[in-house]
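Yeah, one chain of the complex is gone here, protein chain that is, but the others are all in their spots.
Moving on to chain A:
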Amino acid sequence: MDKFRMIFQFFQSNQESFMNGICGIMALASTQMYSAFDFNCPCLPHYNLAYGLGILLVPPFILFLLGFVLNNNVSMLAEECRRPRGRRGKDPAVLRYMFCSMAQRAMIAPVVWVSVTLLDGKCITCAFCTSVPVETLGNASHPRLSHGEIQRILARIPCKEIYNGQQVIANEVAVRYLRCISQALGWCFVLLMTTLAFLVRSLRPCFSQAAFLKSRYWSHYIDIERKLFDETCAEHARSFAKVCIQQFFEGMNTDLVAAGCHLPRKAPADTGEAAEKLLGITDQGTMNMALKSWHRCKPPLQLYPPALPTGNGWAGEGQPPTHPSAPQRETAAYYSWV
């Protein structure tokens, strides 16, 4: 548990580490998915190719999209793309940087899937078993077998239990041949991807380092600004709700006093804090009425109704409600009842 928490904290400590963590988890998930998947070649002439290539190419596409979905920054990028200019210009370099870094991370899990698939060999064996060069590897001199028959026999290569073409071509020879090709393709693919990654990383300092520093700073800034804005709004909402509810209870109290239902609130000779928290509601009937009123008739989202003429003239002290100003309104409201 402690170990997990420490690893979790390390990855949360900064945004990039977090994204790298998700990336790594998806790559592991990809290998796990492959080993858990029960590959079943259909062993029929036209279906083999579709099945084999489908398993090779469709899950990577899904993993790629999943990589985007799980990335929090996608919505940030979309927002930044679509917002109106207003008083702040939009920098296409920053948008490109954000998109590129997201795409690079999302590419890792699909690349892992394709590599593992090719190195394992089952997909290519299934997809291309009908294209094995029978002339060189086996015994093609079977005049009584038509092309279609040979195709059907070859299609059964991946399914050893039902293979009936030992005299045409030995099963082990064909499987070894196909697996060799598949593994060669796999290693070449991994080499190509690694070389690309290396070039992308190492050519950047040679060409556009200043622009890169700028884009990185501003994309980080946009992310932080969005988070801070959310936090400020949450803080504001909390204060707003607190004052609103406070006013509701005060309102109830006033109504009850006005209707003569119970005595006005005792003077603060009582245990001050406890009395304040009770907000003037001290018996079952009043509480039930408060709860009913809360359900039937919620108060409006307006903390200081504008320009109500009252005796002591403090009506306009606070700011008008439903507007995202700083959360100092709470203090002002408490003053009003002192």
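Quick note on the criterion: a contact is a pair of C-beta atoms (placed from the backbone, for glycine too) under 8 Å apart; a residue touches a chain by one contact, two chains touch by 3 or more; residues count from 1.
Here is the rule we use: contacts and distances are computed from a predicted model.
Participant: Can you pick, from "ADP-ribosyl cyclase/cyclic ADP-ribose hydrolase", "Vacuolar protein-sorting-associated protein 36", "CAHM3 protein" or "DNA-directed RNA polymerase III subunit RPC3", the UniProt name of the chain not shown?
Facilitator: Of the names offered in "ADP-ribosyl cyclase/cyclic ADP-ribose hydrolase", "Vacuolar protein-sorting-associated protein 36", "CAHM3 protein" or "DNA-directed RNA polymerase III subunit RPC3", the one UniProt assigns to the missing chain is "CAHM3 protein".
Participant: Would you indicate which residue among A:Leu119, A:Cys159 or A:Val257 is in contact with the undisplayed chain?
Facilitator: A:Leu119
Participant: Have a look at A:Ala36, A:Val69, A:Ile162 or A:Ala210 and name the one touching the chain we're not showing.
Facilitator: The one listed residue touching the chain not shown is A:Ala210.
Participant: Which chain A residues would touch the chain omitted from the figure, given the whole complex?
Facilitator: Residues touching the hidden chain, for chain A, are 2-3, 6, 10, 14, 119-121, 137, 170, 172-173, 176-177, 179-180, 183-184, 187-188, 190-191, 194-195, 197-198, 201-202, 205-206, 209-210, 213-214, 217, 220-221, 224-225, 228-229, 232, 306-307, 316-320, 323-326, 328.
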